[in-house]
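What follows is a single structure, and I will ask about it in a moment.
The complex appears here minus one protein chain, its other protein chains still in place.
Here is chain A:
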Amino acid sequence: MAGPSMLPTLDNSGELVLESILPHRLFPNQLGRGELITLTSPVDPSRIICKRVIGLPGDVVCVDPTGLKAHSTEHVLVPKGHIWVAGDNAAWSKDSRDYGPVSMALVRGRIAARIYPLNRFTVFSKNATYIEH
């Protein structure tokens, strides 16, 4: 892994993660909100990026709650076949706030676990906990 866009979940450099590709190839429509996924960058087809799924097709997503790249009240409807992705480190992440909803055809797989360094071994689960009002 390289890059600061997923801090503090994933470090800037020096980490190894396990990427699980086959389940997504077999069942491409089973993406959950809050899952860590790998996808081919819509801006540069030779790069693979890792982001978190925020919105599924049909969801209305707040574009930027931090107000950095868009006004914090701006919302967008995610079109069919697309998802809204965001990096955990909002200040240092180029994600759907810059390039809009990305097509699900670009998704490669999900990050299953971090395997190095060994003292920070974590398995990333697919289920997100929703906070109800």
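In the analysis below, contacts are C-beta pairs under 8 Å (C-beta built on N, C-alpha and C of every residue); 3 or more make two chains touch, one makes a residue touch a chain; residues count from 1.
We adopt the following convention: contacts and distances are computed from a predicted model.
Look at the chain that isn't drawn here: its UniProt entry, checked against "Mitochondrial inner membrane protease subunit 2", "Integrator complex subunit 4", "Acyl-coenzyme A oxidase" or "Myotubularin isoform X2", names it "Mitochondrial inner membrane protease subunit 2". The omitted chain makes contact with just one of the residues A:Q30, A:S72, A:S103 or A:S125: A:S103.
Residue positions on chain A in contact with the hidden chain: 28, 40-46, 79-82, 99, 102-106, in rising order.
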